[in-house]
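Pasting in a structure now, in structure tokens, and then I'll have a few things to ask.
Just one protein chain is left out here, and the rest sit where they should.
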Amino acid sequence: MDTNIATSNLKSEDYFINMGPQHPATHGVLRLLLTIDGEIIKKVEPDLGYIHRSIEKMCERDSYQQIVHLTDRMDYLSSHINNEAVCLTVENALQLEIPERVKVIRTIIGELTRIASHTLWWGVMGMDVGALTTYFYGFRDRELINDIFEETCGARLTMNYNIPGGLMFDIHPNFVKRTKEFIAHFKTKLPEYDRLLTGNVIFQKRMKGVGILTKEDAISFGASGPVGRGSGYSCDVRKHHPYSALDKVTFKEVLRTEGDSLARYEVRIQEMWESMSIIEQLIDNIPEGDVQVATNAVIKLPKGEFYQKVETARGELGVYVISTGTKNPYRLKFRSPGFSNLSLLNHIAVGGKIGDLVASMATLDIVVPDIDR
Amino acid sequence: MSYFGDIAKGIKTLLTGMSVTGKYFLTSRKGAITQQYPDNRETLKMFERFRGEVVMPHDESNEHRCTGCQKCELACPNGSIEIIWDRQIDAETGKKKKMIDQHIYHLGMCTMCGLCIEACPTDAIVWAQNFENSVYDRSYLTKVLNKPESKVKAGIED
Amino acid sequence: MTNEALQNLISSWIPELEFTEEGSQFLNITVQPEQLHQLMSQLKTNSETSFDYLFCLSGVDWGKELGVVYHLESTTHRHIVVVKVQTEDRENPTLDTVSNLWLTADFHECEVFDFFGIIFNNHPNLKRLFLTEDWDGFPLRKDYVDEINMVIK
Partner (left out) sequence: MNITLSITKNIHNWLFSIMPEGVASITEMVLIAVVYLAIFAVAGLYLVLLERKVAAWFQLRIGPNRVGWWGLLQTMADALKLVSKELTGTVKADKFLYNLAPYFVIVSALMALAVFPFTQEFQAFDINIGILFLIAISSIGVIGILLGGWSSNNKFALIGAMRSGVQTISYELSVGLSLLTMILITGSLQLSEIVEVQKNGWLIVQGHIPAVIAFMIYMIAGTAETNRAPFDLVEAESELGAGFHTEYSGMKFAYFFLAEFINMFIIAAIATTVFFGAWLSPFGITESIPLLGVVWFLGKTLIIVFLMMWFRWTFPRLRIDQLLTLEWKYLLPLNLLNLVLMALIVWLNLTIQF
């Protein structure tokens, strides 16, 4: 019997599923329109904009000091680094000489932010693959960093500690002590992460060979951060375009060549070790000095275009400012890492199962406000 | 034989994971991270730099330090500060001077960025560590920071 | 490759390009819309330039013209150029897509289309990415007005 004839008479339709905008795995209000065939994903179409706040348009209206606090609300898990990006852009444009103390403090807090972001990611990652306990262990360690931030900056998440020209105020006297305590604590807890989740046979099977992204595709998709480095693409802005005090420290750029979800996972775990080593190199000799250089109350950037990239916890954040010499930017574009990283989701998820989609999306470490801006 | 080897290795990793959670199960009474919030109000103290809300400190003679220069209003990115002022005759000099009438602060619009406090030349406004800001009606979030009948402290100039 | 060397090389492909380094830390190339795709594919495929990493694609409303700015980096040579293209047609601005060269341009061009209304020829799936399909106007254009939601300071 010719089976082709039999099946050609059967009507078949695509099966659509709306994952989101309210869904536990999308980490915010992101809608994914899935076309599936049973459990197998045929297409993933992200639908964005549920929390778009038009930050780029608001920036055209605000002064440069005011723009900084808007960037807190983009990628809220690495808000300090976002602030730093804008401040560096302004400082470079004005050719301000920033005190060494500021640079070192910015780098330390930036790396703490990275650890805080990665611990949260680790907890949520575990939850996405069904291990609910990781969430609490991740948050336990993250709380300590948030306490350090709160003591020094006054806020736990949206810190707004940077201002163009330096820092808003000096670090708290307890900062160094608490940071050292945290590093000592976290060095005992990070191996526990590996024992609980990384080594687990179920987890390994879930992650290995899933969501493969080749190096060429990673570059072409503009993947950055741990997503790019998991594919063997050396894209660490801290190495290639060092900023603040990052040229004074030695650290290893973590690279994995597998390009699968497990590689991206391991890159982040290793990065926490590297971040701790960066902090350890700087924490004992924070240079004395001012934490601000005087700027005009109304900052006017010279006419021209300025681009600054920094490495946030998610990847490369670019700030592109076009100035016409007034107190507001003419156009300000944030090249956010999450946006580029999300665009490759369809590429790595097609052909996998629904569970694979969730797992690989977790390794992309998407923060929706970062995408929607 | 890798078939059985895999099974043994797999079981070992599972037991390793269980030992981590098991250890915490036994020690959880000591290491509980739960904050029993409304009960620990007395001991729960925010850090001194914590940004809860903007307040204007008054001294015992009901005097504050705000001259009504409007620098905070300009610095605020969200328009959460509005200053209503008029020109009044200064009692000492007899000249007409800008005097603050009301310093209105919309807590509901505030993003706690701290730019107003940075901008204030006379340190008239500071952060308060109050974090229980929820109210039943949105209109309660609009606050007048200077108390009624309060005056500018003598000698404060911007 | 230094900026001069890049300039010499690239101008040998297409003579009528404008180069400038004024007011920017990178080498800026201004290209006519007709030659955009040719230039971009040269920049990507030529082994001496091999700009394989499009790290930023931003739409800009220059007042009279609408334009797109491409920031390109080579991951092998680690040099950077900025390519600018402008079109004066504000009613129906059309440019060629580069999404067949860099996959990341797919999303970024949708974003530019969404906020600036620049239509990209041959784009596989040009749609409003952030805003709803029936949104009126293009918010990041300078002449966009929304009296209710925009607070002018």
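Each chain gets a letter, A, B and C, in the order it is written, and its residues are counted from 1.
Here, a residue touches a chain if its C-beta (ideal position, glycine included) is under 8 Å from a C-beta of that chain, and two chains touch if they have at least 3 such contacts.
These figures come from a predicted structure and were not determined experimentally.
Student: Among the chains you can see, which ones touch the chain that has been omitted?
Tutor: Counted over the whole complex, the chain not pictured touches A, B.
Student: Have a look at A:51, A:96, A:202 or A:291 and name the one touching the chain we're not showing.
Tutor: Once the missing chain is taken into account, the touching residue is A:202.
Student: Which one, B:2, B:34, B:61 or B:139, makes contact with the chain that was left out?
Tutor: Answering carefully, the residue with contact to the hidden chain is B:34.
Student: Hey, which subunit A residues sit against the chain that's not shown?
Tutor: 15-17, 23-25, 39, 126-133, 135-137, 140, 196-197, 200, 202-203, 205-206, 353-356, 358
Student: For subunit B, enumerate the residues touching the unshown chain of the complex.
Tutor: With respect to the unshown chain, the touching residues of subunit B are 7, 14, 17-18, 20-22, 24-25, 28-29, 31-34, 36.
One rule holds in what follows: only the chains that are shown with their structure count from here on.
Student: Whole-Å distance, subunit B centre to subunit C centre, using C-alpha means?
Tutor: It comes to 42 Å between the two C-alpha centres.
Student: Residues touching two or more other chains, restricted to subunit A: which are they?
Tutor: Answer for subunit A, listing residues that touch two or more other chains: 62.
Student: Quick check: what residues of subunit B touch more than one other chain, meaning two or more?
Tutor: Residues of subunit B never touch two or more of the other chains.
Student: How about subunit A: which of its residues touch subunit C in the complex?
Tutor: Counting only subunit A, the residues touching subunit C are 48-49, 52, 54, 56-57, 61-62, 217, 219-222, 224, 233-235, 240, 302-307, 309, 316, 318, 320, 322, 331, 333, 335, 339-340, 342-344, 347, 372.
Student: Spell out the part of subunit B that touches subunit A in their complex, as residue ranges.
Tutor: Within the complex, subunit B touches subunit A at residues 9-10, 13-14, 16-17, 19-21, 33, 46-47, 49-51, 75, 77, 111-115, 118-119, 127.
Student: Could you pull out which subunit C residues touch subunit A in their complex?
Tutor: Interface residues on the subunit C side: 22-26, 28, 52-56, 58, 60-61, 69, 71, 75, 78, 82, 102-104, 106-108, 111, 115, 129-132, 139-140, 150-153.
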